[in-house]
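All protein chains but one are shown in place.
Moving on to chain A:
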């Protein structure tokens, strides 16, 4: 059961052991459910994370479709406003904490050891624990929907005092669930940092690491910095609800705005936690299919670090209408606008990488290219939102909903899809069915734009977010969005089909599954055996 530890003399190369050879037979894992409960193998835990995330993606998606079905036309037809509020809240919480974040952690588990030539994660038992906290946390969270008074109904941002004094009794369970999920994130982040800093193959410097590893290293530091702030703010809520304190209650001398400062000090870095690994994925895939090295590797690393640092200085742009003093308003407007600079550097780098390449359009590349275009559109609306005077009109409208869905769905989610198609040959030993994957891609692109593009107009025309019913002038936009949402939602079943088919069979993939790929993971066989790099590989810096 003991995980394979790195050899004591990592620089000594054994001639007889080839990287990627099978584990000795006496390490045979237990069978059945126990194998998955007790596994400390980074590949198995990675798969657990990814499967969990996919299940949660569908649960969160069903909640979204309940919302879109109700908003298909004016009037209340399907659900009451109370349940509608629970759906918007749960959709946000599940997608952020249970779908997108675990998906990236799953990819990190699978790919970081393979990309840096390490035999496993640095802390394998902790790795097992980090994963198994998640099903506990989210079973608890989902169970609140069946409690008296219903589940959380105050939005995924849970502003006090709506989430304290005026909240349903189940809020205490919501707080516990979020605490557990937060511990899982922090432990996962510690593990990733320890792995990247200590277990790189001999000869691999920090500036040789694939960008996916770099962006995850920076993301992990963000997680460690801000998850405790979230833990703090929900503990203060817990005290207000159950122990008579008044942190956020004006009647007791507290401050409801303090809640928002604390929440967004966590919340803004949190949104970068959900996008930086996506930058890494796209920065790995685009050079592969352009058959040309990334244009500016160092500037990509510095841009990622700048975005991470700036993310701590922009939180109050979520609070432009709470009545900040003018000086604060100006500071946060300027700092937010600054983020456009390193983000621009990234986009220019991707495009310059394409320039004079030799480009082919396999499904991972298609999702990555869609990411570049649609994430940039989300970036543009982000820049508009940064302009504080204009934000007085945009704030809390569907324009904001359009903005953050553009950066999270064709942003983060498309990058995760791209990563899955890119690495499925390594995981399963088979290429995914390209024809079905292309169908999945085009239906998703059409669906996602049909869903979220009209939301810009609905918001500008005056529709606030989080309302179960709306005035008649917003009806056309909402009908289009709802049609798009159902198209996008059902298209994702194709993804499940492609994955299942790919696990069961398909065209055999060689070790180097893609012509232009040259990171270390492509030196081990496909599918990657349970244990890889028991002897560290000989890392050769590519001569550029």
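Just so it is clear, a residue touches a chain if its C-beta (ideal position, glycine included) is under 8 Å from a C-beta of that chain, and two chains touch if they have at least 3 such contacts; residues count from 1.
Methods note: contacts and distances are computed from a predicted model.
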Undisplayed chain, where the name is taken from the UniProt record, one of "Branched-chain amino acid ABC transporter permease", "NADH-quinone oxidoreductase subunit H", "Cytochrome c oxidase subunit 2" or "Transcriptional regulator, GntR family": "Cytochrome c oxidase subunit 2"
Among A:208, A:396 or A:434, residue touching the chain not depicted: A:396
Options A:139, A:235 or A:360, residue touching the unrepresented chain: A:360
Residue of A:135, A:462, A:489 or A:525 touching the missing chain in the full complex: A:462
Selected residue (touches chain absent from view) among A:135, A:203, A:256 or A:525: A:256
Touch residues of chain A, complete complex, unshown partner: 72-78, 81-82, 85, 148-149, 153-155, 159, 161-162, 165-166, 168-169, 250-251, 254-257, 290-299, 321-323, 326, 329-330, 333-334, 337-338, 340-341, 344-345, 347-348, 351-352, 354-360, 369, 372-373, 376-377, 380, 383-384, 387-390, 392-393, 395-397, 457, 460-462, 464-473, 475-476, 479, 516, 544
